[in-house]
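This is the structure I have questions about; it appears just below.
Right, chain A next:
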Amino acid sequence: MIQQSKIVIKDLNLYYHEKQVVKELNLEIPQNEIFAIIGPSNSGITTTLRTLNRLCDLTFGARQEGEVLLDGKSIFNKNVNVTELRRKVGMVFDVPTPLPMSIFDNVAFGSNLNGKKSKAEVEEGVEKALRMSALWDDVKDRLNTPAARLSGGQQQRLCIARVLALEPEVILLDRPCSALDPISTAKIEDSLIQLKEQFTIIIAPHTIQQAGRIADRVAFMLMGDLIEQGITHEVFSVPKDKRTNDYLTGRFG
Partner candidate 1 sequence: MRIDAQTSQKIAKTLIWTAALFVIVVLFSIIIYILIKGIPMISWQFLTEIPRNMGRSGGISSSIVGTLLVTAVAVIVATPFGIGTAIYLTEYTREGRVTRIIRFSAESLAGIPSIVYGLFGFIFFVIYLKMGWSILSGGLTMAIMILPTIIRTSEEAIRTVPNLYREVGFSLGATKWQAITKTVLPSALPGIVNGVILSIGRCVAETAAVMLTAGSTLRMPISLLSPTRTMAVHFYILAREGISMENAYGTAALLIILILLINVGFNMLVNRFVSKGR
Partner candidate 2 sequence: MSIMILTILMSMMSACSQESGSATIVAGSTSVQPYAEVLAEEYMILNSNSEIDIQGGGSSAGITAAQTQSADIGMSSRALKDEEKSLWSIEIARDGLVLIVNPKNPLENLALDQIRNIYTGIITDWSQVGGSTANIHLIAREEGSGTRSAFTELVMGEAEITPKAIVQDSNGSVMQLVAGDPNAIGFISLGLVNDEVKALHLDGIEATAENIMNDSYKLSRPFLFVTKGEPTGLTKSFIDFTLSLEGQELLSKEGLIPSREGKGN
């Protein structure tokens, strides 16, 4: 492969109660790229993302087989500290979820949980994170106002900043722009392209176009099966599988 793989997924099977939602998934996700997983709803994409930082543990009846390696180490190993893992692999949800506290407290939330950082360090981290998510200029004068007063796009960038403040290695985004307008979406996409310099990004885009605009690589999943994967423009221009072609041309989805 061209680059070092940040995450390697091997023979991953995911179940929800008796139902299998992901079948024999194999993926390698390179470092410092944006990797998009596309497919219609119910393809197991969200479940896959939630498995990568073991948020699935919280869902009653969810169970997995197979292996996920982060930097070559299994994330399912007993000795893995789940809390540490989730800090390393941050997640942004489809709905903006500002916590009921101020803008500053939202971004500082993760750092404050540790309690190891000094106040100055936390402040510095918050500013840095807000700058990276391109929100700083909007909110620098009202950091102590409730986060819920921000617009939807600002809220979602706040959620990204909140993850960035943890200094993660991987950022998972589950349809982060599905609730946003095109201008907010464009701003977030710009930020993501900036961010891949420092992070590995895995995104479930809410449109195929979004994957086309920002992703270096793309994987297409359908009903829990991985159909095809590769460099984005290759997959988009010459799909190898008919189903991929059908999806890309809008026959279903």
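Note that a residue touches a chain if its C-beta (ideal position, glycine included) is under 8 Å from a C-beta of that chain, and two chains touch if they have at least 3 such contacts; residues count from 1.
Quick note on selection: all candidates are chains of the complex that A comes from, given by their letters.
Computed from a predicted model, the values in this text were never measured in an experiment.
Chain contacts in this complex place chain A in touch with candidate 1, from the set 1 or 2. The touching residues of chain A, when paired with candidate 1 in their complex, are 53, 55, 58, 60, 83-84, 86-87, 90-91, 93, 95, 97, 99-102, 105, 109-110, 113-114, 146-148, 159, 162-163, 166.
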